[in-house]
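The other protein chains are all here in position, but one chain of the complex has been omitted.
Note that the chains take the letters A, B, C, D and E in the order they are written out, and that residue 1 is the start of every chain.
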Amino acid sequence: MTDILSLAAGNLISPIILSFVLGLAAALARSDLTIPEAVAKGMSIYLLFAIGFKGGAGVAAHGIDGTLVATLFAAAILSFALPFIAYALLGAMTRLSPLDKAAVSAHYGSISIVTFVAATSVLESQGIASEGYMVAAAAIMEAPAILSALWIVARTGGSSRGTVDAGLYREILLNGSIVLLVGSFLIGTITGEEGLATISPFIIAPFQGVLCLFLLDMGLVAGRGLRESRGDVGGGAVAFGMLMPLIGSAFGLAAALVVGLSAGGAALLMTLAASASYIAVPAAMRVALPEAKPSIYLTLSLGVTFPFNLTVGIPLYTALSSAIAGG
Amino acid sequence: MTDILSLAAGNLISPIILSFVLGLAAALARSDLTIPEAVAKGMSIYLLFAIGFKGGAGVAAHGIDGTLVATLFAAAILSFALPFIAYALLGAMTRLSPLDKAAVSAHYGSISIVTFVAATSVLESQGIASEGYMVAAAAIMEAPAILSALWIVARTGGSSRGTVDAGLYREILLNGSIVLLVGSFLIGTITGEEGLATISPFIIAPFQGVLCLFLLDMGLVAGRGLRESRGDVGGGAVAFGMLMPLIGSAFGLAAALVVGLSAGGAALLMTLAASASYIAVPAAMRVALPEAKPSIYLTLSLGVTFPFNLTVGIPLYTALSSAIAGG
Amino acid sequence: MTDILSLAAGNLISPIILSFVLGLAAALARSDLTIPEAVAKGMSIYLLFAIGFKGGAGVAAHGIDGTLVATLFAAAILSFALPFIAYALLGAMTRLSPLDKAAVSAHYGSISIVTFVAATSVLESQGIASEGYMVAAAAIMEAPAILSALWIVARTGGSSRGTVDAGLYREILLNGSIVLLVGSFLIGTITGEEGLATISPFIIAPFQGVLCLFLLDMGLVAGRGLRESRGDVGGGAVAFGMLMPLIGSAFGLAAALVVGLSAGGAALLMTLAASASYIAVPAAMRVALPEAKPSIYLTLSLGVTFPFNLTVGIPLYTALSSAIAGG
Amino acid sequence: METHQAKRVEIIIEAPLEGRLTDALNKAGVTGYTVLPVKGGSGRSGRWSRSGQVSQGSGMVAVVCLIKPERLDSLLDAAFAVVEPHIGVVSITDAEVLRAERF
Amino acid sequence: METHQAKRVEIIIEAPLEGRLTDALNKAGVTGYTVLPVKGGSGRSGRWSRSGQVSQGSGMVAVVCLIKPERLDSLLDAAFAVVEPHIGVVSITDAEVLRAERF
Partner (left out) sequence: METHQAKRVEIIIEAPLEGRLTDALNKAGVTGYTVLPVKGGSGRSGRWSRSGQVSQGSGMVAVVCLIKPERLDSLLDAAFAVVEPHIGVVSITDAEVLRAERF
């Protein structure tokens, strides 16, 4: 326990976390500090490309490990299953409408790639290795949760006037971040160490620094969201936003043990299961469940769960996985 | 021949090419992956600045070689002359209107700087040296082809209602990419190795990586263009888009031999002659020949010739120039 | 004197200065070269973050020196006082209206962070050390000058119909660049050398290169401003734009000697005092003194004083401070 | 200069629906429109702003259509079907255009 | 399709005043508006363009409000108080809107 706490403290004063805190504080104090939308998108493209490529190069270096298929399968199952748990939990903890509950559930079954990235950099700084194909697991977990949420809406008779058509399914599956993550993972796998060598001064050396600026922006966006959505999100929902990642991570750990991942891989799967989407899922919800309130699902995902995972969650998952799945 | 093929294969699985392919595939599959316009422009400014500076620093390091003036002169002649060949070839191979033929010809006399950049990085990876002032040749080749095309239009009595005025000539000559390329070339020449040392962690180390993301965007743009212009571009035009670069490169090789360039320089002049503009010339055509269809000239330049040069052309030109001008 | 001149000459042919000159020349020649607004803002965020972080890490490494508080105090006094001198000088040298004089004065009491950044990189290239907390002095000097200018307007009975309200004060104090500079300074101080090590490939290695592109953009903006404001700014005002930095730097030097800064720190305080704002103050003037003409204050700040400091001022301040405060 | 009667329809809608709206317009025979970026706004669902948005889902766009008056109704029907469950707003203004043959 | 009378008010104003304008609109009970980015322009105070602007203070924005005709005056009063000392322009157009309950 002391170990976990000291790890958490060490994590808390890293440039990454402090950059997030700076953004949060600036937004809450109503500073006019902003990062242009195009620059924020540019950084997110950089991070996706870099993390995908590194994962792929890792697979190329260490060969495809027997657990690859099992891991991807487990990841998909997690993403499908977690929304049901989230939905039930929201029913117990909040008074949200069925549509809002379904929309929130979709976010928690899916993943936040920047939380994943932050976890990989914590692992790196502690010298813990992890399977390169965890990136592919991340990509796989983006979409299934959305289907579960739509299924919940249909089953519970909650009728939305949104559009659920072939176009929507294509958009979900070919979402830019999935395509970029899978694509760069494949490029990394194909070009391997040699490919990585030619571009590592771009995708490895400056990675932590870009992550700082990106988290600064996440802090700004989260802070602005928190400021403008007071009232929509009650205490029960906030508690959900901190309990659900713990539950998710427990399932992630169980899946990692069943599959046989390394301690690092287990920490990453826990992080994925614990994290909540803030890009792919909100866009899909706008189309499919327009009556669900963005101020609820975005505030929970970005304003509560994301900082929770960044500060408390990741050190916890890392410590637990090392204790249980590790050597 | 086997050599060329294996070189081509090696080239094909580089991160650069695969990034382009990823973009192309994503666009054709109608993924919503996009790179913000501002980021794409920012990367192109970076690439122009870096390539110009490196060229200039190269000239500063190796001194101005007797062939400099002859090379620039030959480059200008190539740019003036190639549109006439392209125009005649288009007459034989397609049924395009005279205005469309003239507009397409202007593109093929001018150059694509990113094709040039890709060729320099292939040369580098094979350890083949080239003259730093090839960058200046690239800058010189941007504009003359436009004049030839306008002259063709005037001569063939094809009347366009576009505006050809002093403003247009200033825009063509002081086009942003020409100014940046020439300007950074001069800065590189003036500040030399010392200047390069202070900024090389910016313009050299991450260069290949930025090029990957830029080519990802080129793939996205080319793919989207291909998807939306089906029908405007027939089989004859597509064949032209692959034959013309070969013809252009033959003229480039001849010019390189006459001038006495090194094998690397010859490969670059071939690449320049083979490549087709997609920035400076389309903008000039919009003003000068508004009736010419952008869907034709952009599709040919970006959708056919650019990928052709990237995958087949550059390895071919490199191999040929090594065989003929080398050793 | 010869020393200063040769230093100035050495400074003049650095990539940084030449990039600025390139931008200026391109804009004056009416080239269409532009850097997208989002990219320019992204680079300025990068520079602020990097310079703040480095300053903070410097403080963490060398400990808080006794002169810290005195320096910050002196910086605030300078920023408060310089507008009064500027206002009097403008009265003697120009026929501007009282509101215009007040607005210009606010700019000269405040600071230009990119001038500061350029000075730090000149110091670095000459191996002159400086106090890390000079960054904090820069942040502190942004705002007080605005208050002085508003006070001058009130005192001289010049009535503006602009809005001076609590909102304005919050905007001035929580201006994005102040928040980012102070925030990253604190992060640097907290995470120290260890934090710096994780992100130095991002904030140190490519710094000079980014600065080149940023100065290219500054040149473009300054050149475009000069082109469009001819007539508004007379000879007297231009002379003010070159005399005022010299006067400011003299006060800066005096303050540095009183406080006991190192030669490097003195050069930076001189530069801060000599430089004129072009971000925070113009925005505040738009709100508070809308009748003051932006074409006057922006032309003086960006078109006259900024290039003056970059080319003549910084080498002069560095040489003087080394001669007087050094050794 | 000769001008012709037309309607200017402005539809402000969530960015993820832009494609669906323009597809619907195309199906209704409306092939001319221009899409403007939107920086921020406010409405019954609160205030929002584009800066720093990492999420593609959260922006809006403004689609402007110039159209012959007699075709207005089919445009509005098509647009309404897409906009209805969503948060966008639709406004119509009388306008005149040059070069009627284009609309 | 049924439409309702409305006014479309377009206010072009310096970016640093956007917040003050929308606050004033909110106070006047106008909670629906859309902000469009502006790329450049020209007026009595000369030409300007957004490209390469490093200064947040120097751009402009266009705020578009659709509003019930009877509420126009209070909107204009609120807007004018903010715009008056500044360089922006305000224009009003007759419009029709779908879904009147939203305005």
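The rule is simple: a contact is a pair of C-beta atoms (placed from the backbone, for glycine too) under 8 Å apart; a residue touches a chain by one contact, two chains touch by 3 or more.
Note that the structure is a prediction, hence the values are computed from the model and not measured.
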Contact residue for the chain not shown (choose from B:28, B:190 or B:287):
B:287
Considering the complete complex, of B:83, B:144, B:162 or B:303, the missing chain is touched by B:162
Missing-partner contacts on subunit B, residue numbers
34-37, 40-41, 44, 160-163, 167, 171, 176, 217-218, 220-221, 224, 228-229, 278-279, 282-287, 290-291, 293-295, 298
May I ask you to list the residues on subunit E that touch the chain which is not drawn?
10, 12, 36-44, 47, 49, 60, 62, 73, 76-77, 80, 83, 89-94
Residue list for subunit D contacting the dropped chain reads 1, 3, 6, 8, 22, 26, 31-37, 61, 64, 66, 93-99, 102
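Keep in mind that, in the parts below, only the chains that are shown with their structure count from here on.
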Component check with subunit D excluded and positions unchanged: what groups of chains do you get?
one piece
Averaged-CA centre spacing for the pair subunit C and subunit B, given as whole angstrom
40
Would you kindly tell me how far, in whole Å, the mean C-alpha position of subunit E lies from that of subunit B?
45
Of all residues in subunit E, which are in touch with two or more distinct other chains?
56
Junction residues of subunit C - those touching two or more other chains:
34-39, 41-42, 171, 176, 201, 205-206
